[in-house]
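Left out: one protein chain. Kept in place: all the others.
Chain naming follows the written order as A and B, and within any one chain the residues start at number 1.
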Amino acid sequence: MGTFIARRMLYSIPVLVAASMLVFFGMSLVTDPLSQLRLIPNLSQETLQNIIDRKHLDEPIIIQYGFWVRDMVFDGFGTSAIGDNPIWPDLKRAIGNTLQLVLISEAIAVVLAVILGVMSAKKQYSFFDYTTTTISFFGFSVPIFWFALILQALVTTFFLKTGIRLFYTFGQSNLGAANPFLDRIQHMALPIITLAYVNVATYSRYQRAAMLEVLHSDYIRTARAKGLSERAVTMKHGLRNALIPIVTVAALNFGGVLGGAVITETIFAWPGMGKFFIDSLIRGEIYTLMAWLMVTAIAVIVMNLIADIIYGWLDPRIRYD
Amino acid sequence: MTEPVLAIRDLVVEFDTPDGVVHAVDGVSYEIYPGETLGVVGESGSGKSVTVLSALGLIQMPPGRIVRGEVIYKGRDIVGLPIDQLRKIRNKEIAMVFQDPMTSLNPVFTVGDQIAEALTAHNEKMSKDAARAETVGLLEMVGVPNPDRRYDQYPHEYSGGMRQRAMIAMAMANKPSVLIADEPTTALDVTIQAQVLEVMKVAQEETGAATIIITHDLGVVAEMADRIAVMYGGKVVETGTVDQIYHTPRHPYTLGLMMSLPRITGEMKRLLPIPGNPPSLINRPPGCSFHPRCRMSEGRELCRTVVPDLISGAEDHPSACHFRDEVADELLREAAATGIAAQGGSLG
Partner (left out) sequence: MTDQQVRIDEALETEATRASLDSVHLEGLEIQSLTQWQLARRKFLQHRLAMTALIVLTIIFLAALFADWVAPYPFDVPNVPDRSLAPTLEGFHIFGTDKIGRDYFSRTLYGTRTSMYVAFIVASLSTLLGVAVGGIAGYYGGKLDNLLMRLTDLFLTLPFLAILLVLSSFLGAGNPIRVAFILAFLFWTTTARIVRGEFLGLREKEFVEAAKVLGASDNRIIFRHILPNTVGPIIVNATLTVAAAILVEAALSFLGFGIQPPFPALGKLISDGQDSLTTQWWLATFPGLTIILIALCINFIGDGLRDALDPKQRVK
C-alpha cells in the first residue's frame, strides 16, 4: 500500500507542472496583458512601466513563465497587475468560504445519494424507485442558476407574505446578528441546497446502478447460499462493493467543486472562489485569474490522488499493479 | 428401502420476461439417497441449474416464481418456507458449489474470512479464533497449501483450481447432508478438473454427504456419479444407474448424447451429432419436447401431441418416451452407422 501511494504521489508532480504550463501558456494564447493594459483609460505611462517591470512583460514568454512560477511558489502568486495587491490573502479567504459550502453540500449529497441509491436498487421497479428516478432526472435537467433563482424567489415571497425570514438569499452573514452561528446557517442554507440537489441527482443514479450490478453478481448469490441474512448480504457484501464507485466519483468531483460553484456563489453573492473568479474576470486581472486556475488545478490533482488512494484501500484487487 | 434425503417432486418454475413466460422447469422429479452421488446431465437451458437454485430459494422472485411442486428435505417440504427458516437450511443442511469461483467469491474480503463466515452464520457462539482455526483445517482438507497464510489472501490471489477448492471448503464447513455442485469444473482446465473432482470425493467421504453433480460433461458424470438423471427442455427424460444410462439408454435424447461422443477405443466411421437446436422455453413444441430433433420419432402423431410421462417399462429404468421399447433397436442401427460396437440393444 505504501509503494502504491508513493507511486501515485510521484506521478502527480509532472501533472502539476504540466497544468501550470497549460494555465500560463494557455492564458498567453488567449490574451495579451500589454494590449489589455493599454486599453485601460487614464493609465499613466509611469504605472504602465511599473507593471511591465514587475511582471517582466518585456521579456520572452519563457522567462515570464519562470518568474510567475517563482512568484507562485515563494510569494503567494505575487501581486495583481493593476493595483499591486497581494493575491494570496484574498484567494485564501475565498477558498475558505467556498470550502464551507462545498464540504457540507458534498457530505449531504453523498449520504443522501447512497441511501436513495441503495433503496432504489433493492426495490427496483417499485413506486419509490420510479419517484426517485423522476426526481433525479429532473435534477440533472435543471439549470443550476434557475434553480437558485427560484429558491430565492420562493424564500423572498414567503418572507413577504409571512414576515418570517426562513433563510437569507444574499451574502455570507449579517453584521451584528444576534446568533452568529444560526445567522451563518441561514445564509448557507440556500446555496447548500442548490449545490447538493444536483449532486444528489447524479450520485444517486450512480449508486443505484452500482448497487444493481452488485446485487446481481455471483458472490451475492454465494452469500445467500451460505445462509446469511438479507441484511448481511446487502449491507456487508453488497454495499462494500457498491460504495467503491461512488466514493471515487465523489472524491474526483470534489476536486472540481472548488472551482465549479461559480454560478451558485454569484447568485447568492457568497464571497467565495466563484465570486473571486467573476470579479477578476470582469476586471481583466490576468494574474489573479491564473492564480485561481492553479489553485483549482492543484485541488483537482490532490483530490485525484486521494481518490486513487481511497480506491486502492477499498478494492484490494488494484493494490498490486 | 431407505428414504431419499432430498426429493424434488413435480417442480414447476417459470420466469416472466418481456418476450413471454419462460418455462424453465416443467415438472421435474428426482431423488437422492444418503451417501450417493447423483449426476444431473443436460444441455444449457435444460433447467438443471434452475431446479436446484429454486429448491434453495436462490432464484430472483420476481421475475421467477415457483408455480407448484415440492422439495422434500428429510421429510419436510422446504418450498415456500419463510426466509429465516430457509436460511437455516442453506449451507448447513444443503450446501452449494457454483460454477465460476472467480465471480462467486467476494473480491473485497479475504478467502479465509468468507469461509469462516459460513461457520459463524450457523454457529453464533463460535469465536473468531475458533472459526479461523476451523477454516484453516478446512483449507487443509481441500488441499490448499499453506492454509494459514492463504487464509488472509484475496480471491484474485488464488488460482482457479484453488478458488474452487475454497468454495468446496466453504460448502462443507457445516457438514451438510446434501452437497449440490453446479457445473463445478466447467470453468477449469482439464488437469485441474481432475484435481477438483478428487477433492470433492474426499469431501464426500469425510462428511458422508449425498452429492448432486450438475454438468453437461458426460465424462465428469461417468467419473463421479452412482445414478444419473438426464434433463431436456425443463423436464427429466430418463433416470438410471450410470451403467444403465451409458450402456442401455432408453430415451432417444440420451441415445443421441451417447452416440455423439467420440470414442478413443475401436473404430469409428463418423460422428453423429443431434440435429437442430434446444427448444425455446417460451414457445415450446407441442407434445414431446424432443420430437423436433428426434431421429426415431419420424413425425408420429403421438410424439407431436402427447407429452410422455417418466415411467419405467417392464424391466427398465424410467424414461419419458412413447416408444421406449424401440430405442434398443434404434441403438443398434445408429451404432452400426457410426461403427461403434453394440449388441442386444446395449452399447459396448
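Operating definition for what follows: contacts are C-beta pairs under 8 Å (C-beta built on N, C-alpha and C of every residue); 3 or more make two chains touch, one makes a residue touch a chain.
This is a predicted model, so every value here is computed, not measured.
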>> Touching the hidden chain in the complete assembly: which of A:A177, A:L212, A:L239 or A:I306 does that?
In response: A:L212
>> Using the document's definition of touch, tell me which of A:V200, A:V262 or A:A291 contacts the absent chain.
In response: A:V262
> Touching the left-out chain: which of A:I63, A:V111, A:I150 or A:M235?
Replying inline: A:I150
>> Touch as defined at the start, partner being the missing chain; which of A:I5, A:V69, A:L239 or A:L281 qualifies?
In response: A:L281
> Can you list where subunit A touches the absent chain?
Replying inline: 15, 18-19, 22-23, 27, 30-31, 124, 137-138, 140-146, 149-150, 152-153, 156-157, 160, 212, 216, 256, 258-260, 262-263, 266, 277-278, 281, 289, 292-293, 296-297, 300-301, 304
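Simple rule for what comes next: only the chains that are shown with their structure count from here on.
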> If you average the Cα atoms of subunit A and of subunit B to get two centres, how far apart are those centres in Å?
Replying inline: 54
>> Taking the touch rule as given, give the residues of subunit A at its contact with subunit B in the complex, in rising order.
In response: 217-219, 221-230, 232, 237, 240-241, 244, 314-317
>> Under the definition above, what is the set of subunit B residues touching subunit A in their complex?
In response: 56, 58, 83-84, 87-92, 95-96, 98, 100, 103-109, 117-118, 121-122, 154, 156, 167, 170
